[in-house]
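Can you read through this structure? Questions will come right after.
Complex shown without one protein chain; remaining protein chains in place.
The chains carry the letters A, B and C, assigned in the order they are written, with residues numbered from 1 in each.
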Amino acid sequence: MLLAASASGVFPIAPTPFHPDGAVDWASADKLFSFYDEIGSDGTTVLGMMGEAPKLEPDESLGIVKAAVRNMPGKPVIVGISAPGFAAMRTLARESMELGAAGVMIAPPPSLRTDDQITGYYAQAVEAIGSDIPFVIQDFPLTLSVIMTPAVIRKIVSDNPSCVMLKHEDWPGLEKISTLRKFQADGSLRPISILTGNGGMFLDFEMERGADGAMTGYAFPELLIDVVKLQKAGQRDEAHDIFDAHLPLMRYEQQLGAGLAVRKYTMMKRGILKSDAQRKPGSTLTARAKAEVDYLLARVAKTDPRVKC
Amino acid sequence: MLLAASASGVFPIAPTPFHPDGAVDWASADKLFSFYDEIGSDGTTVLGMMGEAPKLEPDESLGIVKAAVRNMPGKPVIVGISAPGFAAMRTLARESMELGAAGVMIAPPPSLRTDDQITGYYAQAVEAIGSDIPFVIQDFPLTLSVIMTPAVIRKIVSDNPSCVMLKHEDWPGLEKISTLRKFQADGSLRPISILTGNGGMFLDFEMERGADGAMTGYAFPELLIDVVKLQKAGQRDEAHDIFDAHLPLMRYEQQLGAGLAVRKYTMMKRGILKSDAQRKPGSTLTARAKAEVDYLLARVAKTDPRVKC
Amino acid sequence: MLLAASASGVFPIAPTPFHPDGAVDWASADKLFSFYDEIGSDGTTVLGMMGEAPKLEPDESLGIVKAAVRNMPGKPVIVGISAPGFAAMRTLARESMELGAAGVMIAPPPSLRTDDQITGYYAQAVEAIGSDIPFVIQDFPLTLSVIMTPAVIRKIVSDNPSCVMLKHEDWPGLEKISTLRKFQADGSLRPISILTGNGGMFLDFEMERGADGAMTGYAFPELLIDVVKLQKAGQRDEAHDIFDAHLPLMRYEQQLGAGLAVRKYTMMKRGILKSDAQRKPGSTLTARAKAEVDYLLARVAKTDPRVKC
Partner (left out) sequence: MLLAASASGVFPIAPTPFHPDGAVDWASADKLFSFYDEIGSDGTTVLGMMGEAPKLEPDESLGIVKAAVRNMPGKPVIVGISAPGFAAMRTLARESMELGAAGVMIAPPPSLRTDDQITGYYAQAVEAIGSDIPFVIQDFPLTLSVIMTPAVIRKIVSDNPSCVMLKHEDWPGLEKISTLRKFQADGSLRPISILTGNGGMFLDFEMERGADGAMTGYAFPELLIDVVKLQKAGQRDEAHDIFDAHLPLMRYEQQLGAGLAVRKYTMMKRGILKSDAQRKPGSTLTARAKAEVDYLLARVAKTDPRVKC
């Protein structure tokens, strides 16, 4: 199964579970992907930034791909392959596809500045991994400091038939979605899937602007699934209602650099991960911060019974 | 009246009102500061980044200081004086104080990197403006790309007796507040006022961590005043309740680069500003974005009767 | 006299002379511009980065423009007007032109990233200052972190008839000159003047690639004039010979952040400036560094009799 431009729904960005000693926690990995499958995720993305991918050894990376494919049968697994050199990207891409991945995600290296540099980079990357592997553009200026205009994204899509999806993570980014969909409407851009990130902080309106779903890592992916479904069903107020109930916690999780610690802590409390450990260099939560998360969980639980604390 | 280290409460960051042709709208300026005064603000800060300060001519800047001082009698007015050269900073600082300002705010230039560069810069700035003018450190890494550790802030405070306040705008920043208050508790830092920014996005917890209030620009400063008062009164749940009701709109306003357009549009709708114009180069809201703000206003209005739409 | 696209030769970037107490040294300013005139400079550029422009008060800036115009009769004076807001840029541009300046130079603000942002900025800047003032694009990625491709420069030139010159300061930048001249040859770019910067470090080859001259601030502008003249006369080896003799000193002067101190020290030794003071915040040379400059001057003097030490 290959990732298609018609993909939609929720693809949780998977954290990589570690034991406190830094070893990969394979049992938790199985549990995590089973959980994603059971709640109705439409796929998953592994080895993204939030997956601590650069800290993994090559065989560990492939182990994560295997765990995702094994536990989410019939659902597309996207593999983040961003790396400083094309050789490593090619190797990871091709081995992942052999293991059953549906496609790969490519972030631009932070050194890129001009429009030509960005489109040129994607052309070279596709040449390196092969044009038979569907790929996702990761557009995340806040962290990568690479700014892609809608026209640049359109050019990447036009130049590379294997480009099937945009992970949209610009901030602010609502107008960008509208512009891309307008490009599609006027025929200058072929249809692609747009899934949004940024921890879900604007998912309520992103769906209204034309996003197909979410690819991000909030500790309650069930909420992302709710919002996407309700918006697709035209239940706008209901989508905002449930979104707003989670927003205080979502906002707390969306703290640059510290967010992963919040996410792993919450998922550990939910019983999905055995430990909230990060491989070094990582971040940790103070007792005070944990108490704040607990307080927020208790407050969200009043509205959303799935949230236990 | 000079700004003191005991200052607390809410100091709204004032936008600068413009007519659609780019001229300063002095009538709206009067209205704006009167409004801040009437709702119970504890002071105000003018000529900050959100005040479009670098776009103003010197006499316009002083006009804004005058308007603030005139319309907020007895309340401290803080003047942002950040500029590339010390000569301009000195001129604006001293002229502002003569006009009745209570103190000045100084942001570090984006080129600073090391701890020594940062503390050295503040020492030079104080030498330039004079050590008789109370000043505020602006700590805003997301936009300025200058990172000040708690120890660096402590050193600036210790080295410069005229430093009385920190505008805290780090993200994430909760632990920074806790660390600074711990420094105070262990006697290594004299007491200073800490007011927080970031559009208020973490004000609920910032107060619990020890902040004295807020210095930011949300279009409903009444909400900031509520949260600060409730937290000071120990009414934690009530503080979070009213905060959470506004969070969806607050989050929408907190969009880097686009936020000022949302803020000015909302303040225009509230009748505080006559126009939401920004002086060039500025940003504008699309019709779609305006409709989204309208929708959010209507939703907040259900909980907070002060919000009309 | 207005700056024309046919301008060529050497336009020294003028440092602003200060007394040790930080006041502008107007006598040295007169001497400096007379010196530029006497050695055969083709014009000068004032209020550039190396002119410590952001540290000047508005009336001081105009004083420098006046001094340049007065002391270099019949030669074009270019005024750096880069500022965070268009209002200040317009004021300085129009007042400078009234005082007899020939054109202005505009650097892009460091926040610009995409091609559209850059071309859009120049369009807005021209709208602000008026399309009747000839302007120079300053392309200096190392310091400004804005990267302009040849195609972006072409678009700025095409969109704005008042654009007559490029200050080329990319590094590496030789291929950029070749590409722009190729654009001219194929008719896609109208002729513009290209003067080069970077302290002259690549002037030998820049002339061979098609530059019209130099706009930079080496303490011996006579050398820049020699290289430009010799290359224009087809005396390649002679151009490189005299260039190579100065390169060790030129290289020493081209130290980011410290270079201005070297330049002012050398010009003070030459009797052109009375003091090598910089207005704060500035940099100074250690005794060791001064001795190194003295040593290099003595070495260059062996080949170039104009260099006394």
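Brief remarks on what is shown
Note that a residue touches a chain if its C-beta (ideal position, glycine included) is under 8 Å from a C-beta of that chain, and two chains touch if they have at least 3 such contacts.
No experiment lies behind these values; they were computed from the predicted model shown.
The omitted chain makes contact with just one of the residues C:70, C:229 or C:299: C:299. Across the entire complex, the residue among A:20, A:40 or A:110 in touch with the chain not shown is A:110.
Within the set A:54, A:161, A:191 or A:271, the residue that contacts the chain not displayed is A:54. Screening B:123, B:151, B:285 or B:301 for touch with the missing chain picks out B:151. Although one chain is not drawn, its touching partners on subunit A can still be listed: residues 22, 52, 54-58, 83-88, 91, 110, 121, 124, 127-128, 279-281.
Although one chain is not shown, part of subunit C still touches it, namely residues 171-172, 174-175, 178, 201-202, 204-205, 208-209, 240, 243-244, 247-248, 251-252, 255-258, 286, 288-289, 292, 299.
Counting the whole complex, the residues of subunit B in touch with the unshown chain are 113-117, 146-149, 151-152.
Note that in this section only the chains that are shown with their structure count from here on.
If you sketch which chains touch which, every chain touches every other chain without exception. If you average the Cα atoms of subunit B and of subunit C, the two centres end up 38 Å apart. We define each chain's centre as the mean of its Cα atoms; on that basis subunit A and subunit B are separated by 34 Å. Taken residue by residue, subunit B touches two or more other chains at no position, since every residue touches fewer.
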